[in-house]
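Of the protein chains in this complex, all but one are displayed in their positions.
Note that the chains take the letters A, B and C in the order they are written out, and that residue 1 is the start of every chain.
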Amino acid sequence: MSQKTLADLNVCSKDDFVAALSNIFEYSPWIAEQAASARPFAGVKALFAAMKAAVDRGAPELRLALIKAHPDLANKTQRAAGLTAESNDEQNSVGFDRLSDAEYEAFERVNNAYRAKFGFPYIVSVRRHTKDSILRDFERRLPNDAKTETRKSIEEICRIAALRLDLLVVGDDRLQVHGRLSTHVLDTHSGRPAAGIAVELVELSELGSSRVVTRTITNADGRTDKPLIGGRPVPIGRYELTFSVGKYFTERQVPMSDPPFLDKIPLRFSVSDPEGHLHVPLLVTPWSYATYRGS
Amino acid sequence: MSQKTLADLNVCSKDDFVAALSNIFEYSPWIAEQAASARPFAGVKALFAAMKAAVDRGAPELRLALIKAHPDLANKTQRAAGLTAESNDEQNSVGFDRLSDAEYEAFERVNNAYRAKFGFPYIVSVRRHTKDSILRDFERRLPNDAKTETRKSIEEICRIAALRLDLLVVGDDRLQVHGRLSTHVLDTHSGRPAAGIAVELVELSELGSSRVVTRTITNADGRTDKPLIGGRPVPIGRYELTFSVGKYFTERQVPMSDPPFLDKIPLRFSVSDPEGHLHVPLLVTPWSYATYRGS
Amino acid sequence: MSQKTLADLNVCSKDDFVAALSNIFEYSPWIAEQAASARPFAGVKALFAAMKAAVDRGAPELRLALIKAHPDLANKTQRAAGLTAESNDEQNSVGFDRLSDAEYEAFERVNNAYRAKFGFPYIVSVRRHTKDSILRDFERRLPNDAKTETRKSIEEICRIAALRLDLLVVGDDRLQVHGRLSTHVLDTHSGRPAAGIAVELVELSELGSSRVVTRTITNADGRTDKPLIGGRPVPIGRYELTFSVGKYFTERQVPMSDPPFLDKIPLRFSVSDPEGHLHVPLLVTPWSYATYRGS
Partner (left out) sequence: MSQKTLADLNVCSKDDFVAALSNIFEYSPWIAEQAASARPFAGVKALFAAMKAAVDRGAPELRLALIKAHPDLANKTQRAAGLTAESNDEQNSVGFDRLSDAEYEAFERVNNAYRAKFGFPYIVSVRRHTKDSILRDFERRLPNDAKTETRKSIEEICRIAALRLDLLVVGDDRLQVHGRLSTHVLDTHSGRPAAGIAVELVELSELGSSRVVTRTITNADGRTDKPLIGGRPVPIGRYELTFSVGKYFTERQVPMSDPPFLDKIPLRFSVSDPEGHLHVPLLVTPWSYATYRGS
């Protein structure tokens, strides 16, 4: 869907406004309709706040309908029948278009168990998660009562909506829906940033196979030209960053043992705050290294 | 084979001496025969030096016969036909009794290529190696000329003999044929040794599957009661040590993110000196860690 | 002296141009006169290059006169008789207006020995130095021959001129005559930037007394609002940064020993590149710390 400017949305007809924002909340144009009357908006945050306020004011039946309008996670039949473009992109982001059979089964069990207990689908903002963290979230939420889960579903729906709105509408301000994962390699053997180090970021999974998120090379400042993850939430989950330091020191003819004591250094860590900035640097010599959660 | 004391070997008949030491050098009792005349020995080192001197003095034909007396690595037919007990134990130590088919093939290629070029088997002291480092050693040695490989084979044979002698003969002194791999976990969050941390040492393999070497728990001093590897050479190769620090800090109710930033910390390193002492400590908080090659 | 814009200097009369720039090179308006004919200048760098070119083209007598136009370092009589405003500010920057008697004597010895050997004053860009590093520089240069010292004097004069020009003339570009010294405190006990840590930077001196350069407090990001040294060269010399971490952890009620193992942490280091960016971070728990030359 093509992007809209907030300026245009502030002045267009109500019908155009509702049409543009109809799927910010899945199959629920009534929310955009209510928000329309609060125009003009000073910024995207104000627009989102107005839509969220409409949800919060909504009658229980409407809120339940909003929840039920969402698809099941990773449901093959629903995918075949067609999801909204937004749902489809979101589910693909976490890899639901390429699940193994075992993973499909795991998610189906989740969906079915949840739907059987609550009568509505299990909803989670998948762009903020990895497959593993979704299953973990599910396991924590399944024991809840219906009231708690209604509230949590609305919370997740608002997170989904905020991300959709951020993609769709361009204004002077931005919703704080993105995080950042960055690194920095300091060569403390020579007292310089380590340039030219191959870095690989893998999303680990207990459920299925791990997945390479990005491969890159450190620049002259020992950093990567782009963040390892940026411009989107950093999915909650476990990761492994690998740094090819053996090759780096070999190329600089630093005396080392054979084979080198350190070659590919793995840093294994978890992300817990998708909207935060997580910095994971490496201080390294051929014989030592250190890392820490930086900022 | 039951252990002998150096004192007994110094006073027994020559026949008994030769019988006891006949397989220190594979199927080559002439070496023990020559050494017998140098009795009594002040220590095990002197005994080994006398046997090594016999090898060094040996005529080229004898030295070549010594080389040829060794079995091929990981040869199924030879294993079925029977190896010396010593060869069998050595080959099992590196896992040759449980190779995958792919691994068997890799080693057979090695043996055949080497034998085709030099007319004698590829010999390496397998107790000082992992499967991966054996293949790497082979690839380095295959381009050599016959003279170099004859020398290298004798060197490896002497390393094998030293380890066999160390197992067999008890004296006041010991050959320096053993190394040590140790660790130490310091909890720099509380300023104390980290007790009760689960530690796992895995031998990594590019060739086949990785293999757990040991699992243990740190004691009150943050160390392990026994070295991770000790009382034998530390095989040349790549290893991964994993420390379960998430569980440790959780049990101590240290505030952490959810999921914890650090859970199981992997340290990946290589061993290059089988007879050395390699110390790989971990300094750790819930948000940072460091390691280095210690001593 | 009030600042000039490059635009004005490009269009004003030659007399005004020379008057404005007459003391960029001490008492040597001929340099500005020559540069005037190369107007207009695209930037401050181009202006400086033109003045430097005039020096480089200057006849040996003129260059020697330029050298001799400079005052002695820290000379009381000359100070009483009056220096150029620029020389005065520069000498004060390094503390020459508040030398102890012992220090005066040390510098007088330097001046006299140098002048006795070469017949011209010892010149150094004092804004790039501490008192100690000036004496060290002098000791290295005194054994040189006259030709080398003539060249070195001109180099230093150009450094002085560049700093004067940077102060005086405002253009779109800037000469790279400034460096930066910064710090960052990471609390690896809690995994956060350490806010509210008192930081003190002291310039160490073997010659006389040490001198507090700045005292500040880390902000919410664990950094200081302004660089410890910035907007000027970072003087070559030895420094000590002290971080009051005992107070910080005490206020956060972190369990510690009594007295605390770590209280005021000193980091002692040297600056060697006045125009570079030197970053000296601290990673700290109540029981451990680390630092490194960062970037």
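The rule we apply is simple: a residue touches a chain if its C-beta (ideal position, glycine included) is under 8 Å from a C-beta of that chain, and two chains touch if they have at least 3 such contacts.
This structure is a prediction, so every number in the text was calculated from the model and none was measured.
S.K.: Using the document's definition of touch, tell me which of B:Ala36, B:Leu66, B:Leu186 or B:Val199 contacts the absent chain.
M.R.: Touching the chain that is not displayed is residue B:Leu186.
S.K.: Which one, C:Arg192, C:Arg238 or C:His277, makes contact with the chain that was left out?
M.R.: Answer from the full complex: C:Arg238 touches the omitted chain.
S.K.: Under the stated touch rule, tell me which residues of chain C contact the chain that is not displayed.
M.R.: Residues of chain C in touch with the missing chain: 133, 136, 236, 238, 257-266, 268-270, 272-273, 283, 287-293.
S.K.: Name, in rising order, the residues on chain A that touch the hidden chain in the full complex.
M.R.: The list for chain A reads 188-191, 255, 257, 261, 283, 285-288, 290.
S.K.: State which residues belonging to chain B touch the missing partner chain.
M.R.: Spelled out for chain B, the touching residues are 186, 188, 191-193, 221-222, 283, 290, 292-295.
Just so we're on the same page, only the chains that are shown with their structure count from here on.
S.K.: Would you mind pulling out the distance in Å between where the CA atoms of chain A average out and where those of chain B do?
M.R.: Centre-to-centre distance between chain A and chain B: 47 Å.
S.K.: What is the distance in Å between the mean C-alpha positions of chain B and chain C?
M.R.: 59
S.K.: Which parts of chain B, given as residue numbers and ranges, touch two or more other chains?
M.R.: Residues 257, 261, 287-288, 290 of chain B touch two or more partner chains.
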